[in-house]
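Step one of this worksheet: look at the structure below.
Omission of a single protein chain aside, the complex is shown with its protein chains in their original locations.
After this line comes subunit A, so read on.
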Amino acid sequence: MDEALLRSLTPAVIAVLCRRGLDFAAAEDAVQEGLVEAVRLWPDDPPRDPKGWLVAVAWRKYLDVARAEAARSRREVRVELEPPPGPAVAVDDTLGLYFLCAHPSLTPASAVALTLRALGGLTTRQIAQAYLVPEATMAQRISRAKRTVARVRLDQPGDVATVLRVLYLVFNEGYTGDVDLAAEAIRLTRQLAGLVDHPEVAGLLALMLLHHARRPARTRPDGGIVPLADQDRSAWDTALIAEGVAVLQRALARDHLGEYQAQAAVAALHADAPTAAETNWVQIVEWYDELVRLTGSPVARLNRAVAVGEADGGRAGLAALAGLDPALPRYTAVAAYLHERSGETATAARLNAEAARLAHDAAERDHLTRQAARLNAALRG
């Protein structure tokens, strides 16, 4: 039973049903019913044409529902017979689904859930597990999202930037439940890159591949954070890195720079360094300059300050930090690090302890507490 194949068929089948005139919610429900049947029947009786099979079964499921509703309301409705199979699905249908699931009328959380369901083919239970919420909560969120986009027409061109934002949100959820959302985001971004020729789509794909390649080295078995400098680089996935770099180079050659390409370039420079000491921090600073120019984002400036600290020393890093809002997430942790690099151990210890209190997750808090403890121990001599 090839679950990945099943899931990859989902968006195309939804798109076929929408083209036959179903609204999105009805198409999506019908396909979910079809998937359930596939899971039940395929292990014993695999179809020769999986997509054709799913289209036929989902269509029949829709007709069943339509007939039942018609009967309930005691109206005589003749439902048309199944039309002959249409031509092979045009790629644009699936692309439309990406835009629909990332529609600006949806909240980011709803867009993510709808994307995983309609494009990823995940069940509501799987999505709920990944986000650590009850299944009923996620079911409601998805229903609301479907109602919100019910009237949106699939043929309207969308904004690819909104799609990329949603996919990046999915990627950053990482791995929490049974489903590896980072891998799922990569699969969907790969598919999107096949549908639309856009340097930023390639940039995001490269960024995800490069981050994903380094994931095994980033956490200890107990979930603790391993800082970049201490990571076991032999645990990095060299095939993924090579692919990410190749995708990035093709995107950069298009000479249409965007924030994902710039971030991917930073990730590529990290991935390229045989040791932490050999990292090309000067080039990384230059890419952060581009990122700041493109986005003006304070977070990009904060990351730039870290890179400046590595390239030109802690003092220069602290100078780059000046003027940024101390309320920025991780500001205090960055300040602690730069003070340590400047040799100001006591200040660094105090700031690490403060950053631990401000931390947003337990692994980060524990890591910062250990940093403070290490520096305080050094001060005691």
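We take it that a contact is a pair of C-beta atoms (placed from the backbone, for glycine too) under 8 Å apart; a residue touches a chain by one contact, two chains touch by 3 or more; residues count from 1.
In this section, contacts and distances are computed from a predicted model.
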Chain not present in the shown complex, as UniProt names it (candidates "L-lactate dehydrogenase complex protein LldF", "YciI family protein", "Disulfide reductase" or "Urea ABC transporter permease subunit UrtB"): "YciI family protein"
Full-complex contact with the absent chain, from A:189, A:279, A:303 or A:352: A:352
Candidate in contact with the missing chain, chosen from A:282, A:346 or A:377: A:377
Residues of subunit A (touch criterion as defined above) contacting the omitted chain: 222, 349, 352-353, 356-357, 360, 362, 365-366, 369-370, 372-374, 376-377
